[in-house]
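One structure is given below, represented as structure tokens, and several questions about it will come after.
Every protein chain of the complex appears in place save one, which is left out.
Letters A and B mark the chains as written, and numbering starts fresh at 1 in each.
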Amino acid sequence: MNNPGLRAYAIGYLVFLYAPIVLLPVFAFNDSAVIAFPLQGFTTHWFKEMWADTQLFRSLKNSLIIAGTTSVIATTLGLLAARATTRYHFPASAGFLGLVMLPLVLPEMIVAMSLLMVLLAIGVPLSILTIILGHVLICTPFAVAIMTSAFQSLDRSLEEAAIDLGETAASTFRLIILPLVMPGIVSSLLISFTVSLDEFIISFFLGGSETALSVYIYGQFRFPAKVPAMMALGTILVLVSITLLSIAEYFRRRGIARTGGKSSGGFL
Amino acid sequence: MAKALDAEARKGLALISPTALFSIILLAAPMGLVVMYSFLTDGNNRIEWIFTLQNYVEVWTGPVYRAIMFRSLVVSLTVTLITVLIAYPIAYYVSFHVPAARKSMWLFLITIPFWTSYLIRVFLWKVILGYNGVINSGLFSLGIIDEPLQAINYNVGALVMTLAHAYAPFAILPIFVALEKIDRSLLEAGQDLGESRLVTFWRVTLPLSMTGVLAAVLIVFIPTIGDYVTPDLIGGGKLPMIANMMEVRILKQGDRAIGSAVAVSAMLIVALISICFLLLNRRFLRGQK
Partner (left out) sequence: MTPNRPENRADMIEFRDVHKYYGDYHALRGITASIKAGEFFSLLGPSGCGKTTLLRTIAGFEGISSGIVLIDGKDVAGVAANVRPTNMVFQSYAIFPHLTVAENVGFGLRKDPRSFPEKAAAVAEALEMVGLKGFGIRAAHALSGGQRQRVALARALILKPKVLLLDEPLSALDKKLREQMQVELIRLQRQVGITFILVTHDQEEALVMSDRIAVMFDGEIAQLADPESLYRRPNSRKVADFIGTMNFLPATILSESADQVEIEAQGLGRMTLAADQCRSKGSAGEVTVGFRPETLTLLFGAQTSTDRESEATVEEVVYYGDMTYYDLVFAGTNDPMRVSMRNVFGRPVLDRGARTRVAWSPGAFVLFR
């Protein structure tokens, strides 16, 4: 059961995975305009500079609106699709599901370009709304996966029991199903939010004058002077992502415990 | 099977319709448009409705296109190979050497980097591998080198490194899932019959995990070949891949027809290679029972 070589490899792998990310706070607090060793001392100057950047906050606000809207829409669509496929038999269900999940196996560029060309052809102006449409496309598969897992762990006889005791299909959904899949819903909202917040390609190509945060960051990369402030921003973003994900994981485990199952692996 | 659409089928279809309609309108229809465009002709910043196969001829024979396609394939296949190879041992470790209660913690730790901004991670690699970047400045200040290393930036190797890092967690999960499904008593039976641990691995564990390996291959290969950010930032504009080419053609030059042909060709290549991998998968599955 114990293989020290393998364990060392695993630790080394984790170091490799986290190394670049760990550099973020290192250089965010580094008192130098250049991202290089040796370190020049501690400063919070970059955080202050970042904090004072109004354009940054504007694009942050845009991204929050986009991510919030996307997560709600994607989770709703994912819930409907998951409920349909787990509970009912209908023709072409596999086909519909495949179409909905397709963005997972397509390079994002293709999704973005296709949608962009349609929008250009119709003459729809690019804006936050078009970004949201693209983001919902790529977040819905995640929502479907999470909600499907949530619905599948529901005992079917719970619904029948509720009906047997006098409830209608609608009140059964409200009183029994919804509370029991709520952890899945929360998880799906958080995951979609995180995916949308970090997403670049669609935000870049389907965005108009109001930029998303990731596009703003991308623009800043051209200016070497701005890089340390971006390190600061990156540090904060990473912390936020990790926090959101930890909360999502907590809810996922709580959901499993509530319905009496056992936790085995990750989300997907 | 009494009527064509019984009550259950109607309810199911009604439930899935918003999601399905969304995908049809925003994904299926646009992709259909792209395919259509690929057979039309580019005019002055607009599409001329003249049917032609010229776009495909150019994409498949033009030297620039071929170079970029080739580079994209080389990069993505190399990345896939490396990523899956280094992912297997850690998936094995978590599946076989980590107690069950801790497994999801390990998986969580492994996937966290994936959920942070891809853009920032790529930029960090640029910073790490750059001329005055972290590696060079670190080695320099430690006195190990006198001149900055040229070999680690602005080349295909740098692309591969960045992408392999970014997609590493993608590869681990499917392999892990496949390894978890292996009945442990099969392995114990083998050892009970006198096999060494290495032989057991080679003859039992590895073949049984092949479906996971092939899934990992697909999960890494497909997004990698269409990546935009890494060739853009790490390559400095000198190492475009398919996605960058598409941007140039469609947006910067307004040639939607040929851009669409590039997109469709790329998807065809991806589909072909994926089918090859899936057929390989079938061979493995059939060989087991």
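Here is the rule we go by: a residue touches a chain if its C-beta (ideal position, glycine included) is under 8 Å from a C-beta of that chain, and two chains touch if they have at least 3 such contacts.
Just so it is clear, the model here is predicted, and its values are computed rather than measured.
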{"item": "Shown chains touched by the chain that is not drawn here", "value": "A"}
{"item": "Identified contact with the non-displayed chain, of A:Gly5, A:Gly123 or A:Gly166", "value": "A:Gly166"}
{"item": "Residue ranges of chain A at the interface with the undisplayed chain", "value": "155, 157-158, 160-168, 176, 179-180, 258-260"}
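As a working rule, only the chains that are shown with their structure count from here on.
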{"item": "Inter-centroid spacing, chain B versus chain A (mean Cα positions, whole Å)", "value": "18"}
{"item": "Of all residues in chain A, those that touch chain B in their complex", "value": "1-3, 6-7, 9-10, 13-14, 16-18, 20-21, 23-24, 27, 34-38, 76-78, 80-81, 83-85, 87-91, 93, 96, 99-100, 102-103, 105-111, 113-118, 121, 133-134, 136-137, 140, 144, 194-195, 197-198, 200-201, 205, 214, 217-218, 221, 227, 230, 234, 237-238, 241-242, 245, 249, 253, 263-268"}
{"item": "Touching residues (chain side chain B, partner chain A) in the complex", "value": "5, 8-13, 15-16, 18-20, 22-24, 26-31, 33-34, 37, 47, 86, 89-90, 92-94, 96-97, 100, 103-104, 107-113, 115-121, 123-125, 127-128, 130, 132-134, 136-138, 140-141, 165, 168-169, 173, 176-177, 180, 218, 222-223, 225-229, 233, 242-243, 246-247, 250-251, 256, 259-260, 263, 266-267, 270"}
